[in-house]
Every structure is written in C-alpha cells, then in structure tokens.
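Right, I'll just put the structure down here and ask away after.
All protein chains of the complex are present and in place, except for one that has been dropped.
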C-alpha cells in the first residue's frame, strides 16, 4: 500500500517549515526589488526578464504538465505532481542556487530578483525532465525526495561545467536537458520492475492525446524564451531566431519520419508530441552562437532524426535489453538531443572566429585566453563531466528511493490516478462499467443458451 | 421555463446600443493613444502595461473560464458565460470606472488607454468571482443584471476604501477578492433553493477536472502580473517576487493538507484547483510592501490552511446551517484569503519603518501625515467598510434577481448546459444512453425471470 497516511503531508509540511526558516535566515530582496531610491535611475531588470520569465513559467506548468497528461489514467497525477514539484523546487532551488552563487564570495545573503526566479525555473525544468522518466512509477513522496537531491546535484554539475570548465550553454542542452534526462534515467533504471512494461494502463486515449498537445504546443512556441532568456543584446535576439528556425525544421522532419517509419504510414502522436520539440533542446547550447540560419535548420533537422528514431527503435530496444523503462521517452527528447546540442555547440565554438563575433566573443566564451579549438574541446569535456555526475548521482538517488521508508508503488498502482486522487465518476468508470456490462451480458447469453 | 425567447437577446442588444451611445458621448482616446506628436518623446505607457495586461486577460478568459469547467454538464455555460460577462464588463466598467475617476475633476470626458483596459479587467475579475458563487444556478439574464449593478457597487467600495480611507491594496485582496466573494455570496444566499444542494449534476468527471486545471495553472502562473500590474519601479518587482513565493508555499501546503484531511489520504481535485491559488489572493494587499521573502512564504502558507480547511469543513457547514450554497467555493478561495490578505497588509503597514522604505513610502501609503500604526488601522477600517458594502449591495441585488421578470432557473435546470445551449451528442448523451441501457436491461432481465 503506497499511499501511507500522512507521510507525504509530513514531508511537505516539514519542508515548508524549513523553507520558511532558511528564507528568514538567508534570503533578502535584491536592490532592484528593494526600497526605491529616486536618485538612482529606474532599474530595468524586471522589464528585461519578466515577459520571458512568464513564457518559461507557462512551459513549466502548462507545457510539462499537460505534455504528461497523455496517459489515460494518470492525468491528475501528471498535471498535479508536476505542479507540486514546480512549487517545491521554486523555493528549494532559490536557496540552493543562491548558496552555490555565494561560493567564493564574501556575501552571506541570497539576493532574490526576477533573474533568480528565472534560474529557479531552470532547476524546475531539470527535475521535471527526470520526472518524465519515472512518470507513473514513482510516488509523490519519492518525487519530492528526488527533487530535493537533484537540485543539489544539478548545481554541482553547473559548478563544474560553468565555473571550472567555463563551458557555454545558454539554453541548457547540457545542464538542463542532458543532465535531467540521464539523472532521471538512472533513477528509472534502479526503480525498474518487470510489471511496469506490462501495464495496460500505460497508454493514451483519444482525448488524453489532445490534452497532451496543449503541453507540446506551449513548449514549442515559448521555447525561444527558454533558450534566449538569460541573454541580452544581439545575442538574445539571435537565440530567438535560431530557436524558432531549429524548432520549425525539427517539426517538419518529425512528421516526415513518423509517417515513413510506421507500417501503415500513419503518424504517431508520441512523435508529434515529443520529437517536434527536440530542435529546441538541441539548439540550446549554441542558440546564441553565430551558427547562421541554415545551421539552425540543420541542428533542428538532425534533432528530429535522432529523436524520432529514438522513440521508434531505440527505446523498445533499451527496455528489452537493459531494462530501462522511460515513461515519457525523455532519452529521446532530452537525452540524445541534449548531447547532440552540446556537440553542435562544440563545433560552433571550435570554428568561432573572434573577428566575426566582434564584442560578443568574450561574453559568449568566458575564457578569452583559450583558443577557439580549446573552447570546443572544453564543451565536450564539460559534457562528459555532466553526464558522469548525472548518472552517478541519479543511480545513488534511485537506490535511496527504493528504501522501504518511502512510498513504493506496487504493481497494480502503476500509471493509476486512483491511488493518490479522489477520482470522480466519468469516462473511465463508465468504460469499466461497459466492460462489466459486456461480461454480464456474456453471462446472460450463456444463461440463455 | 427559464430560457425565455428573446429576453437575453433584447437585454444584450439594448446594452450594446447604450454602450455605443455612451462611448460616443463620453469616451475619447487618451493622449498616449491619440494622434502622434513627434515633438513629444515616445510614450512608454503601452510598453509598461501591455505584456502584463495580456497576462491578466488570460487569467480572465482562460483562467476563470476554464477553472469553472469542472462541472460535468456545465462546461459550455462556464466558459461561455464567463466570456460573455468579460466582454460586457470591459465596456460597462470602462464607463463606470471612468465616471468615478472624474469625481472631483473638471474634465468631462473619459480618456481611455491601456491602463484603463487593465482596470476594466480588475472589474471583470470582481464580477467573475461573484459568478463563481452562483455558477449553474443563475441564468445569463440574471448574470448580466448582476454584473451591471456590481460594477457600480465595486466602484463605490473603491471610492470609499481608496479615496476616503486611503487604504493600500495593489493586488485587490480587499476590493476585488473580498468584495467579489461576499457580494456573490450574498446574492447566492438570496437565490438559495433547497434543490440546489441535491442536484446530481453538481459534480465533476475525469476530463472536466483536467479542463479545470488549465484554468488553475494559468491563474497561478500569471497571478504575479495581477498583483504587480498597477505598480512600477522596484515596488512592481517586489510584488512579482512576493506573489511567486506566496503562491509556491501555498501550493505545497495545500497538497499536504488535502491529503491529510481525506480519510483515505487521497488528494482532492477541488483543493488542488482552488486552494493552491489562495496565496495569490492573500498576497494581494501587501504584494508591494516590504514583507520580506519569508513573510511572503508565511502569507501563502496561512492562505493554504484557511482555504483548504474552508473547502473541507466550513463550506459544508455553511450550506447546512445558513443555507449558503457556493458552487465554486469562492468563500474559501477569495473571501477568507482576501480578508487574511488585508490583515497581513494591516500588520505590514503598522510595522512599516519609513526609513527602510526610502522614497517609496509616500508612494505606497498615500497619506504621509498618518503614523504607520494608523495606516494599519485604516486598512482594517477600509476592509470593514468594503465588506459592509459588499454584503449590503449583494443582498439587494439578490432580491432584484429574484424578480420574476428575469429568467429564474427551475430545479431541473440547475448545473445543466442543455437549458441554454445546443448540445451535440457525445460523452454525456452516451452516458445517459448507457444508463438507459442499464434500465432496459434490468427490465429485460426481470422479464426473463
């Protein structure tokens, strides 16, 4: 019985009490959100980030939340736990991101502003990606524990990648998508049960697939804000353009491949819901680099190929051979396209010509003393480190989540809202009722015979 | 028979004709939207308000509209009448808000700009909250009459609270949420019929609950725009931060309490759809005050407690004891959290230290000659006045709506789209058909016996 009375409640209330305490001890408003000083000129931080922050916010809550409602009997859990995780992580990552930012500084307080909130949403995205790998197979208690650990590991990986290796990754191909995917896959591998792959509930129905498209489309259309959000100036403008182009090419190629790989030449909603977004993932690390418009189309097209073929051929293979069950296919949408994106950024960095970048070279490539070739190499080195951290910490987290003190799901509880939610009568109950009718009628008929 | 031929049509066409006339007589473009004068520097009013206006607009039409689609047989009416009311009130409140703003001025024309449109949406929000209290039990004709009256009463309450008492309430805890809730509850009390509480149609089904989450999430994520919209400078920035934090804490605590108050420890969609938003309501009145980040978490947590327990325990009690039927539970989402928000703002105002607010003190607290303690007291006094106006005018409005000249709903017409909408065949008809099948089969079986 996984839904143990009070365990989730106790965990959440304790967490909120700790957040209250730690916010009291550590968190202040940044000067941009503090008392007004009319002698200073108007601060424009809010104007610069707010509309883009809201776009990213939509991606977290509507985008990820509805994308995962494709499961026919896990709509409440998908959109509900996605919501809970987001709210939990906004607070927790404000603290953890803040502490990491204080490393090596003399300051002792975390100063919060709209940019911290945007960065909190990036931590949210990372955990929501991992959530996709264990959707329907992890309990809310397990998810909260996972989120708590993952936010710390995510910051370690950024510390290594950005501070130590000085890699560039404006849109998070490496730190968000690849990290979130491989961390989540490691957790999923450890939690694997044979019964997962046999559940009849792990499927969609007609309307749940349409609900999922709400998620897909909001992710797709606000993705430029995700990739361009942290930037400014012409770099931000370029990141928007590159991301729109990459996503457009990606969707066209995904439709093409989805049809041709099906034996009746029909489109598969799984591909349209997911692989169409791979162009956003893969564009992340080089969104602000001068890859040229055709380069963006190329990256998007390549991402579509990797992702669609991943869903079609690699995912079933991995499940059969290495017992990797990946509910949302995050390996295909975030894992491989993330790696592809880092490789693309490494190439773009290696061929970057300082003159053509003019004054933005030192903005985009933090270590001006390295050659362009070295910058490319460090992208790959950082990727290797990030993947290593993700898989290592994800595996440990997986074993922690298997401890019997958390709510482990039993076989019949997988992919099923009834376990954690009061469910109204409706489509599903009605359908069951129909099944029952069928059985009864069968009985009736035989009674007549 | 409530759907009287032509009554709604006549009312709406007459209203639109009156709007046309009154706009012709009273409304002009503000100079910021008038002829361009190149010798003046570029006006930035539109840039400052437009993105936030659109966020609020989404809250009105998608947020409120879909939040109310949780009813299994009132989806068309929820989203449709919400839409109609919004469009009606945008026009009517432009006039009424404008006339109230002219009080004490020499000007005779209402000058419309993006800020007037934002303020019109605040009037919309107030009426939509009241709509929630009578959802499914008032006819469209009654709703239009209610909206017409309520917009005037809402302006009276603002006039008393802001102009006379000089209270502060950037996000509308008092003037929008508390006013809208108690006005609507007064109407609902007067319209109460015993049959309301026995309707089998007043419930959700699986997919209608997922539709409602679209509303919840868009309300949740754009709420910072609602609370920060009218502000500027560092105050606006602070309002965004406080609201995000309050809402995040609120959602975490709501999940915790929803589970623990259920006898099977399951989550209740009603709480997740509604009580998670109480943190936005309660943060309203002090969103731009220096409550500190941990203070925002505290307000959000308290709102979650009040709201969730309200849904669970108080609402059934009020229905049983004082015959208050509140379809959407607006008392729990807007009423009590609104009052809580004003109390929080009173405390924040009373302890406000002029020095720590620097140049924003006189922006936030209009009456600089009052002590901070007095400012706190006036917040409570204004609240008392607003509640009094809301309950008094709501009650009168309720009796007006009971006049037989409007379309009163009969018992079998409650919570039912078929009354006002051409309904396609589909889930519902099919379900009825199943029920019928069941009955027929029952008959069949007994015939066989």
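A and B label the chains in the order they appear, each numbered from 1.
Here is the rule we use: a residue touches a chain if its C-beta (ideal position, glycine included) is under 8 Å from a C-beta of that chain, and two chains touch if they have at least 3 such contacts.
What you see is a predicted model, and the numbers here were worked out from it, not measured in a lab.
Engineer: Any idea which of A:10, A:102, A:256 or A:309 touches the chain not displayed?
Structural biologist: Among A:10, A:102, A:256 or A:309, only A:256 touches the chain that is not shown.
Engineer: Taking the full complex into account, find the residue in A:40, A:267, A:317 or A:384 that is in contact with the omitted chain.
Structural biologist: A:267
Engineer: Kindly note down the residues of chain A that lie in touch with the hidden chain.
Structural biologist: Spelled out for chain A, the touching residues are 47-48, 51-52, 55, 72, 203-210, 213-214, 217-218, 220-222, 224-225, 233-238, 240-241, 244-245, 247-253, 255-257, 259-260, 262, 264-269, 272, 276, 290, 292-294, 297-298, 301, 356-360, 363, 427, 431, 434, 437-438, 441, 445.
Engineer: On chain B, what residues meet the omitted chain?
Structural biologist: 3-6, 8-9, 12-13, 15-16, 19-21, 23-24, 27-29, 31-38, 42-43, 45-47, 50-51, 54, 57-58, 60-62, 65-66, 69, 75-76, 79-80, 83-84, 86-88, 90-91, 112-114, 117, 140, 207, 211, 214, 420-430, 433-434, 437, 441, 444
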